[in-house]
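A single protein chain has been omitted from the complex, and every remaining protein chain is retained in its original position.
Here is subunit A:
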Amino acid sequence: MTYPLLRVEDLTIGFPYGTVVHGVSFDVHPGETMALVGESGCGKSITAFALMRLLPPGARIQGGHVIFDGVDLAAAAPHALRDIRGRSLSLILQEPMTSLNPVLPIGMQIAEVMRRHEGIGKAAARRRSVELLELVGVTDADRRYDDFPHHFSGGMRQRVMIAMAVACKPRLLIADEPTTALDVTIQAQVLELLDDLRRQLGMAVLLITHDLGVVAQWADRVTVMYAGRVVEQAPVRPFFATPQHPYARGLLDASVGHDGEAHYTTRRLNEIPGSIASAAGEAGCPFAPRCPDRIAACRRAPPVLTALGPDHNVACIVAAGTDHVAVDR
């Protein structure tokens, strides 16, 4: 097995009012697309920001390691971190409308990364930026170099963001819901572009999303988060064929189109009763209040991630068959 490009170990993130991410662990291997899935508020975006140490004010990494390319980013010195950010590890944000600086020309914003990390001159950076704009499908790139973000549509801005993110040929690209703010047709184009670039540049992609359709189509492996914890990890195929965690099953049941016959015009969609807020103050499994399979032991302690098969882990004592262990304890 190849050594992972990124290994997140027991990452715990907290705000002054409480812990929001509890001991999350996952790996990203070179060249693969790994999807981090969960509903709003499950801690997936905050996890992504923590990887680059770009947490919002107040949030803090309380424990764990983020080993990227042999360096623990959670403990790295600020200047070492700055050398990694934008060069071998880059980020695309959810909102293309606000993630570009509105008062600077887009070309300059792309060139800025290369001038920072590769120390190239203004003219060379401009040439490279124009090439990048062409690469991400911005037509008439040379003229548009001097345009400002407000001259671009949402999809085009996200392309500019992608050009900026891949400018220094990163080894890992973190994409935080890159298509959530875009039209469905544009979504597919942007994801296809990301996938093309992943193959061309040989980079890995950590795709943060709540869209299972996107996961099924574009990801190699998937990590499902619920209330700040990883509940299931699996390659995409086995995950969609036989999801193990009751939450993952609930998610798949709640989406349309996987078995062909189910459609919202012919039957009601299933839903997971309750909301993620019910996890608050839960001593045991955070999903227990909403879980159809819960047993008494679920309320005792949060279940640990248990291996079910090669590369398939689940944090559910019922699914993992460890419920008797928990009862014995």
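The definition used in the following text is that a residue touches a chain if its C-beta (ideal position, glycine included) is under 8 Å from a C-beta of that chain, and two chains touch if they have at least 3 such contacts; residues count from 1.
Operating definition for what follows: contacts and distances are computed from a predicted model.
Visitor: Refer to UniProt and select, among "Pyruvate ferredoxin oxidoreductase alpha subunit", "Two-component system chemotaxis response regulator CheY", "ABC transporter permease" or "Ubiquinone biosynthesis protein UbiV", the name of the complex member that is left out.
Guide: "ABC transporter permease"
Visitor: Using the touch definition from the top, which of A:9, A:39, A:69 or A:112 touches the missing chain?
Guide: A:112
Visitor: Touch as defined at the start, partner being the missing chain; which of A:86, A:228, A:289 or A:303 qualifies?
Guide: Here the residue in touch with the unshown chain is A:86.
Visitor: Contacts of subunit A with the missing chain: which residues?
Guide: Spelled out for subunit A, the touching residues are 49, 52, 54, 57, 81-87, 90-91, 93, 95, 98-104, 112-113, 116-117, 148, 150, 161, 164.
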